[in-house]
Every structure is written in C-alpha cells, then in structure tokens.
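Removed from the display is one protein chain of the complex; every other protein chain stays in position.
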Amino acid sequence: MLDNLQLFVDAPFLLIQVLLDGILFGAIFAIAAYGMALVWGVMNVINIVQGEFVMLGGFITFQLTLWGIHPLFGIPVAAAVLFVIGIALYYGVIRRVVDKDMFISLLATFGLSILLQQLMNQIWGGDVRTAQSGLGTWFLFDYTVTVGQIKVVACVGALILGLILIVFLKKSRLGQAIRATAQNPRAAQVLGINTDKVFAATYGINAALCGAAGSLVVMAYSVHPYIGLPYTVRSFMIVIVAGLGNLPGVILAGLGLGAAENFAAFILGAQFQVAFVFCLLIVILVVRNTLLRRKRKYLK
Amino acid sequence: MNGRGQIILGIVIVAAALAAPLVFPDFRAQIAMLWVMVLFALTWDILGGQTGYNTFGNILFFGTGMYAAAVFQRDGGFDYFPGLFIGMGLGALISVALATILGSMILRMRGHYFAIATLGLGIAAGEIASGWDYIGAGSGMSPPLFPGAPGVSYIFFGYLFFGLALITFLLLAWVYRTRFGLALNAIRDNEDKAEAMGLKTDTYKIAAWMLAALFLGLCGGAAGNMLGFIDPRDTAFAGATFGVWMVLMAILGGKGTLWGPVLGAFVFHVTQEILWTHLLGWQRVALGLIIVGIVVFFPQGILGWARTRWPKRFGHRVETS
Partner (left out) sequence: MIRKLKQLGLATAALGLVLAGTADAKVEGDTVYLGSAISLTGKYSTNGEHTQRGYDLAVKLINEAGGIMVDGQDYMLDIIYYDDESTPARGAQLAERLINQDGVEFMLGPYSSGLTKAIAPVTEQYGVPMVEANGASLSLFTEGYQYLFAVLSTTEQYLASAVALAAEIAEAEGRDPSTLTLAAAFENDPFSQDIRNGVLADAEALGIKVVIDDQLPPELNDMAATLAKVKALKPDILVVSGHAKGATLAIRQMEEMRVDVPMLALTHCDSADIIGNFGEAAEYTLCASQWAPSLSYSDDLFGSAADFAATFEAEYGYAPPYQAAESAAAVMVFADAFERAGTFDKAAVRDALSETVMETFYGNIEFDETGKNIAKPMVLYQVQDGEYVVVAPTAWAASEVRWPTPPWADRQ
C-alpha cells in the first residue's frame, strides 16, 4: 500500500492518469444515477434493475455490431428499445408496486433484475462482450497519460444527456408534469395530470438513459449478464450523496465516486475496489444519519 | 389456530422431523438444508417481520459464523467434534458482537436506507473475505472432512439443524409473547410513538438483531462443515441466493407471524427442489418470476391470506357491520 503511494511521488503523471480514468468511468455511473434519481423522486421506487438495464443496452449495441452496424448508432437504438421495455415493465409490474411499501418495490425490482440477467444469459450467452468503436487514443505529456477517445465520448455524452434531461424537465409539458407529480402526486392528479402516464414515461425515460449508458459501456469497457449490480449500487450511492432533484449534484457525485474508486483500487489493490465502494456507502449513510439525528430527524 | 391445535401440530412436526432422515435416507441432504432454510426465515423475521426493519444483510452473520468455525477448526488443534462445537460458539459470539457494533450504527436509519445499508454490509463482507489471505481469500476454505461413514454427516447435520431450528422457534414463540416482543411490534407499528411512550427503541432493535445473529452464527458454523467448501461470495456471504431467499421465504409464509416463516421455508424449499432440476438453465428466470409474483400479488403471504380468509380461526373478532 505504501509503495503504491510512493509511486505517485516517483511518477506524478500517474495521479493524472488515475484521476482521469476514474472521472471518465464515473460519468457513466452518473447517467444511470440520473435515471435512478428520477424514478426515486417521482415514483418513490428504488429501481434495483438499473444495472441490468445498463447491461441490456450494452448487449443491444453489441447485437447491432454483429449485424454490421457501427456501435455509436447503438446509443439511440438502445435508448429507444429500453424505453419500450421500461414502459412495458411499468405496466406489467412496477405499476402495481408504486403505491406499496418501498420494500415491496425494492424486492419486485430485484426479482426483475434476476429475471433479466438470466434472459440475457440465455440470449447472448455468458461471455464478456465488447464492441469496437474504432476510435483511437489521445496521448498527453509525451505518451505518459493516455485517454481513450471513446471514454471521452462517453463522458461528454453523459453530460449532454444530463443537459437534455434538465431542459426537458424544465421546459416540456411532460417534464413539467413529471416535476409536478414528484412534488405532490395527489395535487397533480387533482389538477388533471394523468399520474399513471407520468409514471410510465418516467420509468421509460429512466430505462432509456440506462440503455444509452449501456451502449457507452460496451464500447468503452465490457458487458456481461451478471455484472449489473455494481451500476445499481453506484447509482444509489450517487443519488444519496447528491440528494434527490439535484441533477448537477448527481453529475459531480458520479465523477467524484469514479475518481475515489479508482484511487482506492490503485492504493489498496484492485481486490478491495468493490469492498471500498460498499464500505463507503455504509459510511456515507451512517454519517448522514448521525448528522440528521442531531436535528432529531433520520434517514428514511 | 388455538393453543391446543398448535401444540398438536408442533408434536406432529417434531415427530415427522425426527423420523424423516431415517425414513427417507435418500433425501437427507435436502432435509438438512430444509432446516437451514427454516432457520434463515425465522431469524430474518425477528427484525424484518416483527420489528418492521427489512434487512438484506443477515447473511453477514451466517458467513461470519461459517468462517469463524472453519478458522477455529483449522488453527485450534481440536478433534472434529469439539473443534466444530467450539468453533460454532465462537462464530455465534463474533456474530453477536458484530450485530451490536454495526446495529448501533445502522439500526438508527429507517426504511429503505436501512435496507440498502444492510445490502451493502453483506456485499462488503463478501468482498473483504475474498481479499483476505488469512481466511483463504478468493480461494475459499475447505473445513475438515466429517469423520464417519458416508452419508452420516447429513444425518448428523440434519438433526443438528433441526435442533437449532426447534430451539429458535420455541425461544421466539416465548419472546414474542413477552414485553420484549410487544416492544418490537410497537416499533414496527409506529416507532415515533413507541419512542414517545418511553421505549428505548434503539436498544430493542439492537437486541433483536443480536438474537438473529446468535442463531445465524451457529447455523453458519455448522453449514460450512456440511457443505464442505466455503466460497466467500457464493457460500458464506451469498447475498444473491441465501440472503434473498431468507427474505422471500418469510414474506411467502407471512411475515410478522411465528409460523409464517416456517411455512414459507417449507413451501419455498420443496418447490425449489422439485422444479429446479427440470428447468435446466431457466431456474433464475423462474426465481425472478416467483419473486415478482410473490411481492406483487401475494405480499401478505400464505398466513396473511389465510388470516383474512378465516379471521375467526386466528382469534380475530369479525365485525359484521
């Protein structure tokens, strides 16, 4: 561990490399986290199936490359397909748990995630899949720091999606309806908003965001039917750090988490990267709760 | 169900349980596993059902017990049985200590934050175990082989788990009638009011979790030996299988009841054993569907459904108006 820290002193460019890699990875978490914040804020559902949506988006993009289509086109296609799947899942399952206890929706979406994992495994097999974007690499500081262009595309894509979402929620009719429902579903209903449709749209938009994120993941990293959970957990962490209804906060928290995680992997060794994420989650929860307790409130 | 009915049912079950491994020797492995499942569901329900704190992290205690016993058996230098029993005790002790420390931090949260924090605990434990060389890291651990004729181990462990499950059940049956049990229910029904009434809710919640940890720790210690190989993520801290099953079984049977978790464990385990082998490759699809089906259409569980169906049998007064 100490010799890993020593490396930073010996080769300061590593600091930049580790930071950059972390931030670029974090941008993808941020996309999935927007969606989670949206569903959580509007529908009061914690969507455990988030990570599987991401993987599914990746697999759809992978499928396109098998048909000879460039994976960058996968971004809109995956988003569109996932939007439809999201709506279908809403009317099939989520709708029935929206007004129930939070724990019920947690379990129901967990069930969906197992289901999707296995379906992906049956359709695409248990292999690790990647799609070649054909983009190159940028070199900084005389080849010491490298940046995969696709990762930059992913990061910029994440920011653009975030921007679109903010504008959409502010300006469009549906966006306003979504925000109204988030503030007070009953009042929104009284004012003539069809909350059922709003919920369906919200869930669909969330799935679409995850699908787009998945396309970026399959180009910049890799997808596999059973590695969705880390995306879910990271989305959750980002949302609780940033708070609901705080999209710029979500982006910052996403990038920060990516960086923190990459530094942890570098310093502690890759074997403790996931443990670090989960321990951080618990620490953040405990600290936030302790602070709230002083005001005689609690996290709930 | 009235008191006498329960006692008769209890005697029938105990007699059947004692006879089962001898009558159906081919099924002894499944029978032993059944009692582990019953223990899972019963201990989950202490906090999840009775207190209203839905945890995904109880697997932490199961895994801790498993590792503690295996490490003690490896390094303690005792014969098989003393090593096993002391190891189980040690595992239970460490589990209870963990429940106390972690509980005092985490049980102050509520609702889904609590659920997610416990989910994090279970996964973090698995990851730490798989990075820790002393306990075999990712290679896992193999507890010592059971001494004795082939197949006897499952009979031994079957009775051991049955005994544990029975003790847990009887203890819980008593606890739920005491002031302690009422306090847990009060926390479930309205924690703020319970606190306003002067109940030290944190203490009750932690004590409830310690109770779960005690039995899961014991159960884990023996289960590691029965299964023969401890994998950090897939056996010990198996959040995605055992960890979720315990929640499901309790809900399926009817959470917050004494018999519900037992019933849920029976139904779940038997269904699984019957169906799984015919669904090569599709089990998890089936499991996903079962989970969704249960929580969406049947969240009150079998006993909850029966209670609304025949309220009189459960001692409820039926309002005729």
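In order of appearance the chains are A and B, and numbering begins at 1 in each one.
The rule is simple: a residue touches a chain if its C-beta (ideal position, glycine included) is under 8 Å from a C-beta of that chain, and two chains touch if they have at least 3 such contacts.
Source: prediction; values computed, not measured.
Enquirer: Which of B:Thr203, B:Thr241 or B:Thr308 sits in contact with the chain that's absent?
Expert: Residue touching the absent chain, from the options given: B:Thr241.
Enquirer: Which of B:Phe61, B:Tyr113, B:Tyr154 or B:Tyr204 sits in contact with the chain that's absent?
Expert: Of all options in B:Phe61, B:Tyr113, B:Tyr154 or B:Tyr204, contact with the hidden chain holds for B:Tyr154.
Enquirer: Among B:Gly131, B:Gly181 or B:Gly243, choose the residue that contacts the chain missing from this document, as touch is defined above.
Expert: Only one of B:Gly131, B:Gly181 or B:Gly243 touches the chain omitted from view, namely B:Gly131.
Enquirer: Spell out, residue by residue, where the missing chain touches chain B.
Expert: Residues 25-30, 33, 127, 130-131, 137-140, 142, 145-146, 150-151, 153-154, 227-229, 231, 233-235, 238, 241-242, 270, 273-274, 276-277, 280-281, 283-284 of chain B touch the chain absent from view.
Enquirer: Residue-wise, where is chain A in contact with the chain that is not depicted?
Expert: 4, 7, 10-11, 14, 17-18, 21-22, 25, 118, 121, 125-128, 130, 132, 137, 139, 143-144, 146, 148, 217, 221-222, 224, 226-227, 229-230, 262-263, 265-266, 269-271, 273-274
Everything below uses one rule, namely that only the chains that are shown with their structure count from here on.
Enquirer: Where the CA atoms of chain A average out and where those of chain B average out, how many Å apart are those spots?
Expert: 32
Enquirer: Along chain B, where are the residues that touch chain A in the complex?
Expert: That would be residues 54, 105-106, 108-117, 119-121, 123-124, 127-128, 130-131, 137-138, 240, 244, 247-248, 251, 281-285, 287-292, 295-297, 299 of chain B.
Enquirer: Using the touch rule from the top, collect the residues of chain A that touch chain B in their complex.
Expert: Residues 46, 93, 96-97, 100-104, 106-108, 110-119, 122, 233, 236, 240, 269, 271-272, 274-275, 278-279, 281-282, 285-286, 289-290, 293, 298-300 of chain A touch chain B in their complex.
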